[in-house]
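Note that one protein chain of the assembly has been removed; the remaining protein chains are unaltered in position.
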Amino acid sequence: MTKTIGIADTMFARVDMFKTAKKAIDDSTEIIKIERYTVPGVKDLPVACKKLFEEYNCDICLALGMPGDKPIDKTCVHEASQGLINVQLMTGKHILEVFVHLDEGKSEKELFKITTNRTYDHTLNAIALLKSKTALSKNAGKGIRQGHENAGAID
Amino acid sequence: MTKTIGIADTMFARVDMFKTAKKAIDDSTEIIKIERYTVPGVKDLPVACKKLFEEYNCDICLALGMPGDKPIDKTCVHEASQGLINVQLMTGKHILEVFVHLDEGKSEKELFKITTNRTYDHTLNAIALLKSKTALSKNAGKGIRQGHENAGAID
Amino acid sequence: MTKTIGIADTMFARVDMFKTAKKAIDDSTEIIKIERYTVPGVKDLPVACKKLFEEYNCDICLALGMPGDKPIDKTCVHEASQGLINVQLMTGKHILEVFVHLDEGKSEKELFKITTNRTYDHTLNAIALLKSKTALSKNAGKGIRQGHENAGAID
Amino acid sequence: MTKTIGIADTMFARVDMFKTAKKAIDDSTEIIKIERYTVPGVKDLPVACKKLFEEYNCDICLALGMPGDKPIDKTCVHEASQGLINVQLMTGKHILEVFVHLDEGKSEKELFKITTNRTYDHTLNAIALLKSKTALSKNAGKGIRQGHENAGAID
Partner (left out) sequence: MTKTIGIADTMFARVDMFKTAKKAIDDSTEIIKIERYTVPGVKDLPVACKKLFEEYNCDICLALGMPGDKPIDKTCVHEASQGLINVQLMTGKHILEVFVHLDEGKSEKELFKITTNRTYDHTLNAIALLKSKTALSKNAGKGIRQGHENAGAID
């Protein structure tokens, strides 16, 4: 049966993260339906994902956001993350949180690159998780990073 | 069917935020019913919103508040925000949190302006979310800010 | 029908806050039943309030406490506050948190005064909330403070 | 009917807190059954208490632990405390948290004394709470501390 990926994104973000997630899905050989939900900011993502699961029958969600660089923003993203975990526990389904902090890149160019890479990589992770609980096991303990260089394994 | 927006506000706030929210609704061409709920402070907003959803059949809520500038106030607003997210997850409905910190403006005049703008903008967001999950998609990734100048998109 | 106010207080507090809450109720012209529940400290208040609602049919609760002035106490009161909000969301009923931090007053005399005023004022708020969801609306956005001087409205 | 006190303790703690809790129960004139549950550390206490309530029919629980003195330990104990409050709200039963931080005493001797006193006092509080919701009311607002000297009342 065709699987559905819910993609929740925000107006606050400064990069069109949805476009990259959609590209990653299109690039894959999978037949996947997309349901999009756009909200103002990261704190609105948890309920958007809950609705994507319950009202739009999504099998997994991507929560895309770019929290700000002020202390208040750090608190907001913490609240958003807690909410996203709670939605997962209420629904028994994964939400991959793809958050890029606005102070994570040294320039707009770097920020754009991190955002695009992380969104692309996590979309592939979502597709893998739809397949089986061990689809990612071959990469376990390998120090994999999305959006930055991998840290690598310690043997 | 007529939609209902719940508006929860506080005595602690220093600006009449309800008035601005009501104006934004009146200015819109939508037929919308308003249910108001006034509580002492931001920590009382979560249960007020839950009651607006469950006892007054609201379709979406605005939680209006102006947390103080002391460390204890920062903790209070964090607790309030967590509660507001939890209400959303329990009810499957959006609450747009419209909080303006008392130390966010440099003067009372600026504080008033931020408060009015943010309340007005988020009321419009609430009206959009009542329409469809992609009503705001045209603004996704555009660095939209409510109450401050937009940050803009990075392409 | 006679309404019931649950009052949860602690042994940790240094002021008999229950006495003030009871006085405010007695001073009002309302016929209100009181159920009291005393626990060791603020972290025990959430379940006490839950029991007041569920086992003693209270319509609203006051959670009275005086958290300490050490970092560990700040964490404790944060946990208590989160719990109190959760109880409200589980029961759909208000709990007015009346907390006075032991470092909030410069002297024992001032601390006593803040505690008494805040407890009295919030008890009146509880009585108002029992009446209707807009009983406090006339004071919305007025910068009302309980236990300290009001901050006032910005027009 | 015989009441049951659940006692959850940890391997991480450096003092045998269970022994003191058992002594306080034995010293009392009450007929009380004890169910013990030992877990690795404080973060394992919440589910242990939940199981004590649900699988072993305990009427109240003591959660005994000695969190470490590093920043990570402060976070752990915060998480444990939140969990313990959540268990209370899920079950409608009290858990008295008896935590002694490893940096709370200036010497091992003082730490041992604080631990023993706090455990003993809170065990008596648990026995009181089993009797009635006002069994502790005579001590409300008296600045009672467990394990340290009482702060006293402000009149």
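Read from first to last, the chains carry the letters A, B, C and D; within each, the first residue is number 1.
To be clear about the criterion, a contact is a pair of C-beta atoms (placed from the backbone, for glycine too) under 8 Å apart; a residue touches a chain by one contact, two chains touch by 3 or more.
Predicted model, so just to flag it, every value in this text is computed and none were measured.
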- line: Among listed residues D:24, D:48 or D:144, the absent chain is touched only by D:48
Field: Identified contact with the non-displayed chain, of D:3, D:36 or D:101
entry: D:36
Query: Out of D:5, D:25 or D:87, which is the one that touches the chain we can't see?
result: D:87
Task: For chain A, enumerate the residues touching the unshown chain of the complex.
output: 74, 78, 81-82, 85-86, 88-89, 92-97, 101, 122, 125, 129, 133-137, 139-146, 151-155
Task: Name, in rising order, the residues on chain D that touch the hidden chain in the full complex.
output: 9-19, 35-40, 43-44, 46-48, 50-51, 54-56, 72, 75-76, 79-80, 82-83, 86-87, 90, 102, 108, 111-112
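We take it that only the chains that are shown with their structure count from here on.
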- line: Note: chain C sits from chain B at a C-alpha centroid distance in Å of 25
- line: Expressed in whole Å, how far the mean CA point of chain B lies from that of chain D is 41
Query: Multi-chain contacts in chain C: which residues touch at least two other chains?
result: 82, 86
Task: Write out all the pairs of touching chains, ordered by chain label.
output: A-B, B-C, C-D
